[in-house]
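Apart from one protein chain that is not included, each protein chain of the complex appears where it belongs.
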Amino acid sequence: MPESPNPKSPADPAEPAQKPVTAIPTLAQAATRPKVVVSKSILERIRQTRPRSSRIPDKVFALLILLTGISVFMIVVFVAWELVDKSKLSLHQFGFSFFWGRDWDPVNDQYGALPFIYGTLVSSLLALLIAVPLSIGVAVFVTEMCPIRLRPIISFLVELLAAIPSVIYGLWGIFVLAPLVREYLGPFLAKTLGWTGLFSGPIYGIGMLAAGIIMSIMVIPIISSITREVLTAVPQSQREAVLALGATRWEMIRMGVLRNARIGIVGGVILGLGRALGETMAVTMVIGNRAEISKSLFAPGYTMASVIANEFTEATGDLYLSALVEIGLALFLVTLIVNALARLLVWSITGGRTGRANA
Amino acid sequence: MHNPAQSGQGVSIWRRASNHSATLFAILAAILVIVPLLAIFVDLLIKGAGSFNLAFLTHTPKPPGEEGGGMANAIVGTGLILGVASLIGVPLGIGCGIYLAEYGRGRLGDLIRFTADVLNGIPSIVIGMSVYGLIVLRQKHFSAFSGGVALGIMMIPTIARATEEMLLMVPNMVREAALGLGIPKWRTSLSITLRTASGGVITGCMLAFARVAGETAPLLFTAFGNQFWSLKLNQPMAALSLQVYVYGLSPYDDWHKQAWTGALILITMIVGAVAAVRIVTSRGKMKGAS
Partner (left out) sequence: MGVGIEVRGLNAYYGKHLALKSVDMTVPANHVTAVIGPSGCGKSTFVRCLNRMHETIPDASAEGDVRVGDVSVYGDGTDPVEVRRRIGMVFQKPNPFPTMSIYDNVAAGLKLNGFRNRKQMDELVERSLKLSALWDEVKDTLHKKSGASLSGGQQQRLCIARSLAVEPDVLLMDEPASALDPISTSKIEELIFHLKQHYTVVIVTHNMQQAARVAELTGFFLMGSLIEYDKTEKIFTAPADKRTEDYITGRFG
């Protein structure tokens, strides 16, 4: 590479400044002090040839940019701090028994979060139960079975599911899904699987089952897109190795692809779980919002996010509000751990960031 | 020694059956996943367009129980809140992305990258709660501004990640060419590197925008909603998503219909914004600049 095209003498660091143009006069003196630099690379040499006046804007820019980076950090810190601070009252009052208390009684200022934890867990698990097989099925279909021309169409459609706002899912849930559950799905399940005890009691349509179904639809795009990524990352040589042993296509997928992508798929599922745990609007609109623990999936329930959504603005009294914030804090911590775990697993397979996972 | 692999019987029925079942299941899964999507869109169109009239776009809501009225204030409100959100989210997001790509390859960069991912995963309602504590409690009133802050915060991680990825894809040659011409580093980052990556960065901003446009939970305790016409950023403000939520849960049939229409408008706004940005960026783009 030729020497720097800068007409000013490049290699003379002791050159006195020609009135450096800077907006900060006091720093100008620092800029004129000669520097001894050992230039290692072309960039180094280029940097030396720049008029020193540009080093200050450079530093200012770098500082501004650093500040934006730090601001992201500060935002998370603020969020966490707000949660901890506002939940102190409830933490003091109830301690850890808050999390297994079954009574949510605002009238008597008694707060136990177990019904919400139960509701969140059950609805999320139900959602995963439905979403995981379907997501993996779609992903396998798109990457291994589908004719090439159909692939972008189907993946686009699945991604489109992720674009629908939660409140619209909720609307559809109230007016389309709930009646479906009430008229068709519920009675069917009660007849066939009623013996399990999971499908007993009156079928309102609204309830844990509807919430689980809606949540599964919302979670499918995430799990399926990560699964698709890890499946595509499996090298073709693995598929050929299995085929050459005399395997059917499904056996090839099972042994040569899914097996290699196991860890990444688990990561995707956990990421989906993280999303399900924090899901608010659609669930609130179809779960029935009753703080009860019931074995039947037909019964209404209440999730951590839903109780906050419903009762936060109505909360009278500091303890009431604090209890709700404490639930928010718990939600924050749980999703934090779950998401971190998922990222770890997925990164270990794809070796980098997954692009549009949460778009 | 008898080796069934050698038996020459061919592939067993059981294996053939599993193979066919697996294919069937995969196809079924694809159908089951796409059906709700189509169902929702069809319903949005039918129910939403069915109740659509011009009054919807020009009137504010009528008191509960009275028929008629529209969501004009909510449409405008959504626009205003999203405007505030973008003013906060886009600069911070792009700045953070520039930091991570150009300056942040070390430990601090890793920490900030991790933090951005954490921020991404925080449930939107928790963010709403925190902004409530940070701003609403202190100001002692709900406001469009606090709603914008909440949504803006949510935009940051998506934009930052997209910006970082796009900037990293710009080949070092481009940077060195600019530096070699004597352009200072800060100018290089902005005018050269960022501009080269601009397509992807704008796409990232648009994705973030589309994601928060439909958010309801963070607005519940920040913007709060408003039945009346208001353009004041310092006051509670209506938003389409909030309105759809409230109307959907209400006991009035007329409001249910309006909820669908509102939902249709919301989706149209989102899709429209995405499409508009796509058109604008592809027009201004030179061939070869990715």
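The letters A and B name the chains in turn, as written, and every chain counts its residues from 1.
As a working rule, a contact is a pair of C-beta atoms (placed from the backbone, for glycine too) under 8 Å apart; a residue touches a chain by one contact, two chains touch by 3 or more.
Predicted model only: the values in this text are computed from it and were never measured.
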{"item": "Contact residue for the chain not shown (choose from A:Ser71, A:Gln110, A:Asn260 or A:Thr313)", "value": "A:Asn260"}
{"item": "Which residue of A:Leu63, A:Val107 or A:Ile148 touches the chain not shown here", "value": "A:Ile148"}
{"item": "Chain not shown: contacting residue from A:Asn108, A:Ser237 or A:Thr316", "value": "A:Ser237"}
{"item": "Those residues of chain A which, in the complete complex, touch the missing chain", "value": "148, 235, 237-238, 240-248, 251, 255-256, 259-260, 262"}
{"item": "Positions on chain B where the hidden chain makes contact", "value": "1, 3-6, 10-12, 14-15"}
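Assume only the chains that are shown with their structure count from here on.
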{"item": "Contact set on chain A toward chain B in their complex", "value": "4-6, 42-43, 46-47, 49-51, 54-55, 57-58, 60-62, 64-73, 75-76, 78-79, 82-83, 85-86, 133-138, 140-142, 145-146, 154, 157-158, 160-161, 163-172, 174-176, 217, 220, 224, 246, 248-251, 253, 274, 277-281, 285, 305, 308-309, 312-313, 324-325, 328, 331-332, 335-336, 338-340, 343, 353, 355-356, 358-359"}
{"item": "Contacting residues of chain B [partner chain A, same complex]", "value": "5, 11, 15-16, 18-19, 21-23, 25-30, 32-34, 36-37, 39-40, 43-44, 47, 91-92, 95-96, 98-100, 102-104, 108-109, 111-112, 115-127, 129-130, 132-134, 153, 156-158, 160-161, 165, 176, 179-182, 184-187, 189-190, 207, 210-211, 213-217, 220-221, 224, 241, 244-245, 248-249, 256, 259-260, 263, 266-267, 270"}
